[in-house]
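Handing you a structure now.
Only one protein chain is missing from this complex, and each of the others stays in its spot.
Should a chain be cited, it is by its letter among A and B, assigned in written order, with residues numbered from 1 in that chain.
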Amino acid sequence: MRKFSRPLRAVTAASMALVLGASLAACGGASGESQSTGEANLRWSWWGSDPRHAVNQEIIEDYTAANEGITIEGEFSDFSGYWDKLATMTAGRDAPDVITMDEKFLQEYASRGALADLTELENLDLSKFDDAALDLGKFEDGLYGLSTGRNALTVVINADLFEEAGVEIPDDTTWTWDDYYRISKEISENLDGVSGSDYGNSPDGSLRVWLRQHGESLYNDTSDGVGYTPETAEAFFEHLLKVRDEAGGATPSEWTEAQAGTFEGQSFPTNKTAMSWYWSNQLGLLRTSTDSDVRMLRAPSHTGNEADNGMYYKASMYWSISSQSENKDAAADFVNYLANNEEAAKKMLVDRGVPVNPDMAAAVRPELDEAAQSVVDFLEEIEPNVALSPSPSPAGGGGVQDIILRYDSEVLFGNLTPAQAAEQMTTEIEALIGAA
Amino acid sequence: MSALSEMSRLKKEPQAKKRKLTAAEKKEERVGYLFLAPWLVGLVLITIGPMAASLYLSFTDYNLLQPPEWTGLDNYTRMLEDTRLQNSLQVTFLYVFVSVPLQLIAALALALILDRGMRGLSFYRSVYYLPSLLGGSVAIAVLWRQIFGTSGLVNQVLALAGIEGKGWIADPSTALGTLMVLNVWTFGAPMVIFLAGLRQIPTMYYEAASVDGASKVRQFATITIPLLTPIIFFNLVLQIIGAFQSFTQAFVVSGGTGGPADSTMFFTLYLYQQGFGNFNMGYASAMAWLLLLIIAAFTFINFIASKWWVFYDD
């Protein structure tokens, strides 16, 4: 019994050895490779809600039925729990073999050696993916995530509310920010309890579009600092104030309330806002939740030329393979199935973005409902004007979205001037990605 | 530490009754460790290791994905300059000082009312405990908007009185207040503990007092409250610890952001964001140990102060 009262040092040392031992083992990197695809137990993780769990279960059943000796265990949780769990499992060298990845964390995991370079895995056929699509998953020279499909941040409008307000739907190939403010203001004036517009639902997406319109970007090319000038960021915050003060935008508290809430509780899905910003894959959802005719429009520009609207493609999610996996080849074969097999594509449809592989996009299209088809068409229509899409967020950038949202609120609540916000936000973002 | 003085005080107490031999004392010590055995095993195998690990990690740069790198006191000096951390401390202190007393008063008052005296109390007790059953359910996130949102219940009630409300939950000046209300509203746990404590007071004291003709108020002041002090003390200590660590409610209600504008950014929420959102687990560990020091200090003060107001029957 005496042992227990000894100084903590021994225990500390023991536990340290355990922690370090496990972590140091992580340096080993690509060990246990090249197992034949003959037999393997794979783990595949994703986030989402029950319809997605059911679809993925079907995919697993299809795949394992056709590939004897392979078993796949699906692991799922909600979005925020997913990342806590993935980080913990990776720290414990227990990461799933096939990982669903997000743009925010791709470089975080890739730069720390937690993901395998997909170009080195022979079972994965990348020939149908064009460079632009592959670039979305690149870190340095390797490919660490394969886009599941693409989305774009678009202006969404509630056409029923437009009609009720007697406001015409603008021509989105030529409209400008001034049109946007004017329309928003008219709707707010003509309808009771409806705001013309709000401040968007993707804080980083809206800022990125704005910056791209000025030929700038959120991060610089080397992913170690911001890629914009303080003036442009300041102008963005001034734009938010303009929406608030001159364009009949939603009150800051209404908007903040919606931001932290659930998707379905936000003001656009509940018909309280006529015009907002959403990712293209959310169109179908917006139609069901508003029970109205919701349409997508291109972003307005400063020049009235759609080529200057700054829109870009984002990979909805990525397929990644853990560098800790002992069955990388089997995992690659499964990812290949997800990315290049029509049956799998028809199961997933556009839930994870519009497939980048053109064959898959073609196979999926006839299966889609009208809303989803219009998303596919819309993304094709804007393609000529989408210049280079941004690389994944740099390591450390996982928190940037929260930072931008916070400064949006600080400005809208009048706590900071646009200039102060631009300056502080830049410092904070640089500290975050510089420290990583 | 905190308990040292407490315990040394105890040790000196009644020894008079029986002179004990060293052998008997030795035996008692063996029995003591025997009773403690499960806890000691758990401490060594499960608790101390991870605690020590987090202490070590607080002196490193650890991003979870790569081995930690020793950085000495960097994490601690960085905390001095971190204005968001200081803000989160302010938010947390305000929350602790306002919501803990309110919650305890509500819990004690209702425990006294619901203790005994009329029919149907067991039903009321269950009903009053219900909000606490919901815990950190996601449902709270939606519900709190239904109550404190711009078009929520509170504003509807205010509108009846002709007062125009506001978006309580989304306004930086009132968002923390709604979380305090949430905390007070889930007073079920301390209430149950008070109820259990009330039932432990031997009735003989009341009998004796009523024989002596003491009034109910007097009995309350001289019997109920003094005999309940160990439980009041327990609730006070644990609620303070719990409030300092408060996380789930702010996380759920603010969607994990601590917003609007950091107004509900509790210390642990910020710590969690640093650890899991920004992959700064080393920094998060340092924050955790700062929190431990703060909580330990408060607990220590509580134990010292308890000498003057907590009554033990031993």
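Going forward, a residue touches a chain if its C-beta (ideal position, glycine included) is under 8 Å from a C-beta of that chain, and two chains touch if they have at least 3 such contacts.
Just so we're on the same page, contacts and distances are computed from a predicted model.
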Protein name, per the UniProt record, of whichever chain is missing from view ("Na+/H+ antiporter subunit A", "ABC-2 type transport system permease protein", "1,2-phenylacetyl-CoA epoxidase subunit B" or "Carbohydrate ABC transporter membrane protein 2, CUT1 family"): "Carbohydrate ABC transporter membrane protein 2, CUT1 family"
Which residue of B:V98, B:L121 or B:L158 touches the chain not shown here: B:L121
Selected residue (touches chain absent from view) among A:P269, A:G310, A:P355 or A:P418: A:P269
Contact footprint on chain B, counting only the chain that is left out: 1-4, 6-8, 11, 14, 17, 25, 28-29, 31-33, 35-43, 45-47, 49-51, 53-54, 57, 64, 112-113, 115-122, 124-140, 142-143, 146-147, 151-153, 185, 189, 192-193, 195-204, 206-207, 209-210, 216, 219-220, 223-224, 227, 230-231, 233-234, 237-238, 241, 245, 247, 255, 268, 271-272, 275-276, 281, 284-285, 288-289, 291-292, 295-296, 299, 312-314
Contact footprint on chain A, counting only the chain that is left out: 4-5, 15, 18-19, 22-23, 43, 47-54, 57, 73-81, 84-85, 87-89, 91-94, 96, 262-265, 269-271, 281-282, 285, 288-289, 291, 351
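Rule of thumb we're sticking to: only the chains that are shown with their structure count from here on.
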Touch list for chain A against partner chain B, complex: 1, 4, 8, 11-12, 14-16, 18-20, 23-24, 26-27, 80, 83-84, 87-88, 90-91, 108-109, 112-114, 251-257, 259-262, 265, 395-396, 398-399, 402, 405-406, 409-410, 413, 415, 432, 435-436
Residues of chain B that touch chain A when the two form their complex: 30, 33, 40, 43-44, 48-50, 52-53, 55-57, 63-68, 141-142, 145, 149-150, 166-167, 169-172, 253-257, 259-262, 273, 276-281
